[in-house]
Structures are given as C-alpha cells and as structure tokens.
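Note that this complex is displayed minus one protein chain, with the remaining chains in position.
Let's look at chain A:
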Amino acid sequence: MTRLIRPTLLTLTLLTTAAAQDAQTVRLGFFPNLTHAPALVGLERGTFQKALSQVGSGKVKLDAKEFVSGTTLTEAFAAGQIDIAYVGPGPAINAAGRGMPVQFLAGASEAGAVLVVRKDSGIKSYKDLAGKIVAVPSLGNTQDISLRHILNENSLKPRADGGNVTITPIAPADVLAAFAAKRVDATLVPEPWGAALEAQGHKVIGSEKTVWRDGKYPTTVVIVNAKFAQANPQIVTAFLKAHTDAVAFINKSPVAAQTAVNNQLLKATGTKLDPRVLQRAFARTRFTTSLDLAALTEYAKLNVEAGYARSAPDLAPFIRK
C-alpha cells in the first residue's frame, strides 16, 4: 500500500507546489490571433520580459507557449503547466465553473470576431445557415458559444442537438484552406482570419457588431492561476503593468502594433498577412484592459444556453480586486 501511495502523494505535491516551484519562470499561454494582440505585441517588443526582469533579483524569465485554440489551453492550465494566459471568456468561465484556480486579471480585447461565408455558398443571412457546415476554432470555445447563440436567436439548431447546422472545429489559421477546398460553408472566426478570408473574396455577413451585444463583448481576457498569483504577487503586478503598456501601445501606435502582430503571426503560423488585411481586422477589434463583469456574466449564461454547463457560476469572486 505504501508503494502505491508514495508516488501518488509525490504527484500531488508536484501538482500543488507547481506554482511556487516555478516562481523564476512565468509560463504564458496565448494564441496567434489578432484578438490576442496585447500578447503578440508584448512578446515582439519584449515588454513582458522587461517588466519581469525588474521583479526581485531580476531573474524572472518568461516562457511563452502558443496554443491553437482557447480550449486546449485550459487543459494545460488544469495540469498546472500555464501560469498566466490570454484566453477567450468561454474557456475561462468553464475553468472557473469547474473549480480550477482561475483568477481574471484583465481584459485584452473586445469584439473582433466575424461570421464569414464562402463566396459561392449562397448564404446571405443567418437564416441561410440551415443545412450548412460552419467552422469554429474549437467546440466549447468563445466563438462556438457565440455561434450557438446566433443559431438560437434565428430558430436554428446544431445538428448534434437535432437541428441541421453542422458545427465543426477547425483551427482559425486552417480555415483559409478549408474554404478553398469547399470543406466548410461559413465560419465564426477571430480576427485577422475574418479579414484574411474577406481579402479572398468571401463575405462577412455577421460583423463584430451584429455577432452579439452590439460588439460590446469580451473576446480575450487575461487569466492567472490563483495559486500562482497568491505565491507571486509581484510577478503578477509586473505582468499586469506590461499588459497595460502593450494595450496602450496598440491604441497609440496601431501601425507599429500591426507590424509587430504580423511578425508574431509569421513565427506562429508561417503566414504573413497583407498589411491592409491587418488594418481592416484591427478596425473591427477594440483593445482594452477593462473587464466588464456584466458582459462576462451574460457570457456565462450563453455557455449554459450552448449546453456546455448546467449552471452559470457567480464570476465576481474570480475577478482580481
């Protein structure tokens, strides 16, 4: 019995002390999307590393990990492999609802998700999505939850729930290829992939404003592992300052920010976008550090509506004061 318990206890100790043990390294998760621009700009300009090197003995390192979509990051977060993350509100709310040590640190971007249809799909309005295949970054992610809400409002249903709209998960960067191969008819994607599709002649039928709440919805938030935050308050403060700086830079120098984003996109996806595409995508996204609790709470309700949770958690305790 001891032989069985010892390794288990060891694993447990590793799990619970992961936060404190790695105090000298901040493991950051993000995705290569424009809605994560503060992360991309901060990485490109060294903003995070600079702020972190001013903490304590100056030995705090940044380890940035790139994820394909919102929900896979939650797994890494649950496994204690990520300390701070840029993530959509959908996965963050799910993580909070399941009792993960999540703390909402700040907002990052609002709006910036569009519904694009393939040029020869014959779809003109939301109603025409009936019988079509619609791609989202992943099941249960922020855009998936929004899409299910749009369907619900237009008396449509996903096929898995007995309706006729097929929702399929495809990484945003791969949606261009899926459109070209006619494998999907439409997609609800975060920018810049909407603008990139548009540049190839596909049509935006749901702008960031008509998707939900007149565009006043969070698309990306910054979360931190609550245990990590408790053990490393200085690091979290420094990171938050760097995040605020990155957002301010984006709003002050959008052109330089677009170049920075493009460089990071090239590194992450091997695709560099036309500056005009990025400019258009930027125009549809707002960058902010503020967190709108009311919007987040409504999102939690949409998450229930989409069938991903049975109840909406009270999010107020999860927000860092």
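Methods note: a contact is a pair of C-beta atoms (placed from the backbone, for glycine too) under 8 Å apart; a residue touches a chain by one contact, two chains touch by 3 or more; residues count from 1.
What we mean here is this: contacts and distances are computed from a predicted model.
Between "GMC family oxidoreductase", "Stage II sporulation protein E (SpoIIE)", "Ni/Fe-hydrogenase 2 integral membrane subunit HybB" or "Nitrate/sulfonate/bicarbonate ABC transporter permease", which matches the UniProt record of the unshown chain?
Missing chain, UniProt protein name: "Nitrate/sulfonate/bicarbonate ABC transporter permease".
For a quick check of understanding: of A:N33, A:T47 or A:N141, which residue touches the chain that isn't displayed?
A:N141
I'm checking contacts with the chain that's been left out. Which of A:G58, A:G99 or A:P317 qualifies?
Of the listed residues, the one touching the omitted chain is A:G99.
Write the list of chain A residues that the hidden chain touches.
On the chain A side, contact with the omitted chain comes from 8-9, 11-12, 15, 71-72, 74-75, 78-79, 91, 94-95, 97-100, 133, 138-141, 159-162, 166-169, 178, 181, 183-184, 304, 307-310.
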